[in-house]
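Every protein chain but one is kept in place in this view of the complex.
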Amino acid sequence: MITKDEVNHIANIAKLKISDDEIGLFTEKFDQVMSFVQTIKEVDTENVEPTYKINDEDGFLKENGEIQTLTREEVLRNTVDTQYGYFKILKVVE
Amino acid sequence: MGYKTLIGIEIHVELMTKKKMFCNCKNEFGGDANTHVCPVCLGLPGALPVMDKEALEFSIRAGLAFNSEIEKEVRTDRKNYFYPDLTKGYQISQADLPLCKGGHLDIEIEDKVKRINLDRIHIEEDTGKQLHTEDGVSLLDFNRCGVPLIEIVTKPDINSAEEARLFLEKLRSTIKYIGISDVRMEEGSLRCDVNINVIDDERKLKTKITEVKNLNSFRSVVKAIEFEENRHRELLDKGENTDNETRRWDETLNKTAIMRRKFGASDYRFANEGDLPLIKIEDSYLEEIKNNLPELPHEKKMRFISDYSLSHYDAEVLTGSRELALFFEESYKYVGDSKLLSNWIMGDVLRRLKEEDTQIDELSITPKDLATLILMVKDGKINTNTGKKVLKDMIDTGNSPEEIVKTQGLIQISDEVELEEIVKKTLDNNPQSIEDFKNGKDRAIGFLMGQIMKETKGKANPQMVNKMLLEKINLR
Partner (left out) sequence: MEISSLKAWEMIEKLLNKEISAEEILSSHLARIEKVEKDINAFITIDRENAIKAAKRVDEKIANGENVGILAGLPVGLKDNIMTKDLRTTCASKMLENFIPPYDATVVRMIRNNDGIILGKTNMDEFAMGGSTETSYFGNTKNPRNLDIVPGGSSGGSAAAVAANEVPVSLGSDTGGSVRQPASYCGVVGLKPTYGMVSRYGVTPMSNSLDQIGTFARDVKDAYLMLKGISGFDPLDGTSSKKAGINFSLENANLKGLKIALPIEYRDLKVTGDEEIRLLFQDALSVFEREGAIIEYVSLPHLKYALETYYIISTAEVSTNLSRLDGIRYGYRTENYETLDELYTMSRTEAFGEETKRRIMMGTYALSAGYQDEHYKKALKVRTLIKNDYDKTFKDFDVILSLTSPILPFPFDSIVNSPVDMYKADLYTVPVNLAGLCAMSLPMGEVNNLPVGLQITGNRFQEEKIIKAGYAFEKVVK
């Protein structure tokens, strides 16, 4: 059983907020989903390697690749606030 | 007291590749904000990373230079956290399988060699930059985002601030030697964090580790370590302990202060980077890189000791940088006298470099010119003092020694007849000195020598003058 606290903790890590009136129903559905995936625990995976990628091919490196650099206008065009060619947000408290 | 300080250092080095780590934007310092940015390093939806060949090669060079074990497969992982300078919400780095395992760097301290062991070297990408303005606003520039980095982590084998300094100097010169970075702390291509604690062997106590950040120069590193070492020891004296915390070094106040816990740095949830399949490093590729590696500092030093019959210390100094070693060897071709050459370089040349805080390749004298100068002194054309003055002129003006000596008429006076004349005159003018000398005051010779030098504007051959003075005084 997943608790509301655990759900809130995960939401925090993922930078999401589940509001107080939603948390009950959300936790319920979340719990259903998490229970659903529990069955793989019973599979015997002794000596089995994990599959990260399905192709048998090795990765490749780049050399003299196509330049993808954008103009500054293109870089900044989709953000809400800019100044002097920089992205602008409120000050980060450290 | 039985206190021992344990220091580990984490160093980030920006590689000077032509392109960024995972995209083809230029890897260039400076530049107008956000002009070296593409969908990949900006973190646009759908953009994908591909690893840079040059960056991998440079990283392998580092592993070889520090005697690490190079992993046969390059695996990357995502380090997940949120921060404005991190465009994807994760940094592509390496977790369980770093490119290089182990390794070491030897330093010379108090005439003994000490080995500082490395834990690992791994590859990752740099983040963007944040500027804070006065009106409570943060400005973000992503030119630096995606620049290739290697992270070098030492074991806590360093035991003092001095050792840390020596280690960093050696690290820096080695990295410059293999040509993978210009390692300038002022430009951010070399950054380090220090982990420090103190143990009390007698009482079997140890303080909790403090991480120190915001170190902008080797001097700061030294001062910060000394400060922290003291702080830890004082607490131990009182029977107290430090906290496991991160502190930042304050350059103006000369102390460390607690840093607020970094936003978002909790559970990194390291997971395999699904967009970058494993890259295999074939043995032949490794061999190729090994063969193309320039001679490493230690090898060069050993060679200098045997080829040039230099002392350990002298060889250490002369191979301190690749450029200096090159200068020495070039110059040697013309001079042929390693002892003489090393004296000149380690004395006057290095002193000048230190005064002006420059590197040998920024000086306007050539190895050949230095050799010419040295030979001029050796052959007696000019005396040593004159030689030093000429050297200064050479550095200031960039002119050759021949030109300077000719223009200023500095050729040493070695003509016996001319010198005899001057010596005789000086003795005639300074009877008191003769008297003093005969009464046992040896300093009088120095005074007479000084007079002669003044008279000849420093050009008199000192050995000859000295001989003549003694002969003539004894005849009077």
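To keep things simple, chains are lettered A and B as they appear, and every chain counts its residues starting from 1.
Convention: contacts are C-beta pairs under 8 Å (C-beta built on N, C-alpha and C of every residue); 3 or more make two chains touch, one makes a residue touch a chain.
As the structure is a computational prediction, the values presented were derived from the model and not from experiment.
Touch with the chain omitted from the figure is made, among B:Lys20, B:His36, B:Arg61 or B:Lys88, by B:Lys88. Screening B:Ile7, B:Met21, B:Leu42 or B:Leu341 for touch with the missing chain picks out B:Leu42. Of the candidate positions B:Leu6, B:Met21 or B:Met51, contact with the unshown chain belongs to B:Met51. By the touch definition given at the top, subunit B reaches the unshown chain through residues 39, 42-51, 78, 80, 82, 84, 87-90, 140, 142, 263, 267, 269, 271, 274-277. Although one chain is not drawn, its touching partners on subunit A can still be listed: residues 7, 10-11, 13-18, 26, 29-30, 32-34, 36-41, 43, 45, 48-55, 57, 59-60, 62, 65-66, 68, 70, 74-75, 77-81, 87, 89-90, 92-93.
In the analysis below, only the chains that are shown with their structure count from here on.
Chain geometry summary: the mean Cα position of subunit A and that of subunit B are 42 Å apart. Across the interface of their complex, subunit B is touched by residues 13, 15, 52-53, 55, 57-63, 65-72, 75-76, 83-94 of subunit A.
Of all the residues in subunit B, the ones that touch subunit A in their complex are 19, 23-26, 32-40, 42, 50-54, 56, 74, 82, 84, 130-133, 136-142, 259-260, 262-263, 266-267, 269, 272, 274, 276-280.
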